[in-house]
Each structure stands twice: as structure tokens, then as C-alpha cells.
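Worksheet: the structure to be examined is printed underneath.
Note that this complex is displayed minus one protein chain, with the remaining chains in position.
Letters A and B mark the chains in the order given here, with residues in each chain numbered from 1 onward.
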Amino acid sequence: MALLDIERLTVRYGAIQAVQDAGLSVAQGEIVTLLGANGAGKSSLLNACMGLVPLAGGEVHFDGHLISAERTEAIVRRGMTLTPEGRRVFPSLTVQENLEIGAAASRDLRQKSKMQREEMYALFPRLKERFQQLAGTLSGGEQQMLAIARSLMSEPRLLLLDEPSLGLAPNIVDQIFDIIASLRRRGVTILLVEQNAELALDVADRGYVLASGRVVLSGKPAELRSAGLERVYLGAA
Amino acid sequence: MEFFLQQFLNALALGGTYALLGLGLAVVFSVLGLINFAHGELMTLTGYGIFYALLFGVPYPLALIIGVVLATGAAILMERVAFRPVRNSSGTTMLLTSFAVSTILHILFQNLISARPKAIAVPNSLTGAVAIADMQIGVIQLLSILVTAVSLLALTLFLRRSLLGIAMRAAAEDFNVARLMGVNANLVISTAFGISGVLAGIAGILWLFQRGSVDPLMGFLPVLKAFIAVVLGGLGSLSGAVIGGFILGFIEVGLRAYLPDGVLAYRDAISLTLVILVLFFWPQGIVARREAVR
Partner (left out) sequence: MMKVTKILSVAATMLAVAPIAAQAEDTIKIGFVGAFTGALAPYDQPTLQGVQLAVDQINKAGGIDGKFKIELITRDMRSETAQSAVMTQEVIDQQVNVLLSPCDVDPSVAAGQIAQAAQIPTIAPCASTPTLPGIVGDYMFANYTADNLQATALAYFAQKQGYKNALILLSRDTPYTEKLPLYFAKAFENKGGKIAGTVEFKMGQQDFSAEVTKIKGISPAPDVIMTAAYEPDFPAFIKQLRSAGIKTPVLGSDGIDSPTTLGLGEVAEGVVFSNAGYPSEGSSLAKFNADFKAFFKQDPSAVYTATGYDVIKVIEAAIKADGDKLDGPSIRDAIDNLENVQVATGTITYKGMNRVPLRVVALNRIVNGQKTHVEDIVPNGADVPPAE
């Protein structure tokens, strides 16, 4: 059984059909990428999985449980979280406070949260140097690192990453993808939404392509590439 | 100089009460985007709580605590019963709900308790004055300044040090992302209402000490002032609400002290004009402006 199972997922905003009958699954330990042009419905799909936007149809199973009707914070407690598009760190909180909030889901003592924080600082040394700085004053790349680190504080088994490379310089993008690779080594399962198809297919085990809210292609990176990804997905580099 | 210092302290005491009131509104607005116009009725409830507690022979300090606890409980209940069902509706719906809650409470107070004011005796020890240099400061005013300072400090500590406090600040900035971190939305919102209830209770007690009675419409004016304070400081900003409250206090006392008699009648018009002027230069309010510059 897959860790995440999405069946016939439909999302509507009033008259707009953002996602239609989309199906997708992610197995334990995999990195799966979800590709698609601007407005294809990728973010909508992730937000729907997390309970941030209501489903107009379909079901989402995580770890064998039906979670479509659960509240966001409950889903986080089950071990799945999302690093949203555009980073969205809490600007007037310090780096440290951002991380502390990341651990809000774990009911454990602050001691544990502290240990995890140290782990994050080991993973992202740049954050450690700036732990008292307000998150809003960090650079874009630093903010993205903080956003990922913050998500990892809840020790998710499945991390949904929405366009982590958005608006970042190429060398920073490389760093972000290094981090993704290291996360997989730590056993974190990842569903990665990306505009940068080449890079995403490089790290991914499998991929899906979304167009106008529908899944139009899926398979191994090589299959997707040979299927003429460019035809359906014009954003490829 | 003495006149000035005296008026300065006056402004500080009044501004402090406004700050507490404004903060109560802002705490809820920051997480829910709702100006809770029923906030004033929480003050009124504090008054009735104290009135009935004293009637049943409860010792004075305990009666005050009962008043605050009542306001806090009512605030949390108000959220549960009235605002949670409309939480995902438009801002207008929530605003109208808060008006409805306020009106319903007015009518309940008027018909179940009394339309006439109920007297709340204030201990004589509180009506005296303390002499500092050549100035006389009323004990109640001194108390207002002190209580405001302590409340602000306690709230600041809570927001800075406790996980729930940090979660509330996070939720105020980006509610959905806070939920993605596992922050319990209901808990945060309930806490916000609870805090607003505590603040309304404390401000209510200070207000009651001055007026010596509680009546069904007591909360109307303070909530209006609090609203001005919040808009002045910047909607959604907690520090803004505090600053806005103090500015309003200083504007009001300053005008009352220094305006010539002939134009005194236009005092409120002038003070509102000043408020509008401030908003003209800082359309988002004083604090939000600085945050936006970042």
C-alpha cells in the first residue's frame, strides 16, 4: 500500500475547475515529482491533500487512513506536511521561533524540540548563524531553507514541497536540490512540485504531469522525457 | 510645567485603558480578521459579575477575579457558539455576527437584569490621591497605569516565551501556514478570545472604578475608542493597538487641557480629524506602515 494515495481528486473554486479527477500515489521512501505549467493545478492538489482547500470530489489516503475530511493540523500530526509555495516564513518571528512553531505538532517536551532544532542547524548552518534574526530579513534562499527546516521540525514521513526553487539563483537552487537528496537519505518521502522539470526529474524516482487539472502523463523520469514532456509541459528548461 | 506633568500622567492613565481595550480587539483581529464589536459587552459582563458576586457577599478582591473570569469564559463561549460557525464566511458576515451578539446581549441585560444602572461600590481606599512632588495623582489613575504596564508585560512574555504565544503570533501572520506546522487553529482562536476576555475584564474593572456602576450599554463607548485605537495603530498589529491607545489618550487629554473654551465643544471632531490626519499619512496605521517598509 502506498504511503499517499490520491483518487479522483477534484478541486473547484466557484466556477473554476482547478483539479479534475486526479489520481496519484507515493510509496514509502520515494521521491515523486509533480510537473505542470503555471495554473495547471499543482498547488491546488497539494493544498487539497492538506485540507487547506475543500475537496469537490475524490479521496485522499495517508498511511492507510482516509484523511480527506480531517483538519490540517490533524493531518500534520499523522506525519504529512507541506512546505508551501512562496516560502511563507513568519516574517516577524525570529528564525528560532519559526523553527519552534514547526515543532508545534509534536506534543513532546520542549527538550525534544530543542534537539531537533540543533539537528536543523546542523543541516542548515546558515540558519544557525542567524537564529535571532527576524525571518523577514533573511534572503530568499535562506527563507526557503528556513521554510524546509521548519517543515522538517514536525518529523514528517511525507513532505510535500511546492516549488522550492521558485525565484532563487541557480547556485541556491543547486543547494536546495542537494538538501532534497539528503532528505531522501534520511528516509523522508517527498512529493515535489517543480517548474524546473529537468532538475526535478534528476532527483525523482517517478513523476506525474498535470495539465488543466488532469493527470496527463506519469511514469519513470526516462519515460516522461521520452514521451515528449515538452509537448505537454512547456515550462521545461 | 506642573500642569503639563499632571496632564501627562492623566493621558498616560487614560491611554493605558484604551491600550488594554484596543489590544483586546487586536488580539482577535490578528488571528481571525474580525473586529469583535461585542467586546464591550465583555466589559459589561465583568461589571455584572462583580455586582452579583458582591451581592452574594463575596469578598471584594475575589469578586473582581470572578468578573474577569466571567468575561474570559464568555469570550471563549462567544467564539464557540457565534463565531466558529461563520469562521469561513466573509469578513462582513463575521462583523454582522458580532453586531448581532452585541445587540442580543444588550437586550438580555436590559430585560433580565435591569435597564437601570447597578451600583458597584468602590472601596474608599481607591478614591484617594497620592502626592508626588506638587502633583496629586488619583489612586485609580495610578492603578490604571500600573495595571496596564503589568498586563502588557505579562502578555508580551506570553507571546514571546510560550509556545502557544509564538503560535498565536505565527497564526496572526499566516494562519494557514501555522496550521501546516500543526498549530491547532481552534486552540489558537479560543486562546485569542480568552486573552481578549481577560483584557476586557481588566479594562472593565478600571472603567468601573471610575464610574461606580454597570449598565447594559456600558460597553458601547469603550469599544468605539478601542476600535479607533486599533485602526490608528494598524489593524492586526498588537503593538500598534497599544501605541494607538496611548496616542488616542494623549490626543483626548491634550485637547481637553489646552483647547480654548469656545472650541471645546468640537473636541471630538478635532480629535477624530487628527486621527484621520494620522491615517492620511499612514494609511495602514502607524505600525503596519513600518512593517510594510521592511
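Here, contacts are C-beta pairs under 8 Å (C-beta built on N, C-alpha and C of every residue); 3 or more make two chains touch, one makes a residue touch a chain.
As the structure is a computational prediction, the values presented were derived from the model and not from experiment.
Across the entire complex, contacts from the unshown chain go to B.
Of the options B:L77, B:A100, B:A119 or B:L272, the residue whose C-beta touches the omitted chain is B:A119.
Shown as candidates are B:H39, B:H106 or B:R179; the residue that touches the absent chain is B:H106. Touching the omitted chain from subunit B are residues 3, 6-7, 9-10, 13-14, 17, 106-107, 110-111, 114-124, 127-129, 136, 138-141, 207, 210-213, 215-218, 221-222, 252-253, 256-257, 261, 264-265, 267-268.
Throughout what follows, only the chains that are shown with their structure count from here on.
Subunit A makes touch with subunit B in their complex at residues 50, 52, 71-73, 76-77, 81-82, 84, 88, 90-93, 97-98, 100-106, 110, 136-137, 150-151, 153-154.
Those residues of subunit B lying in contact with subunit A across their complex are 163, 166-167, 169-170, 173-174, 176-185, 291, 294.
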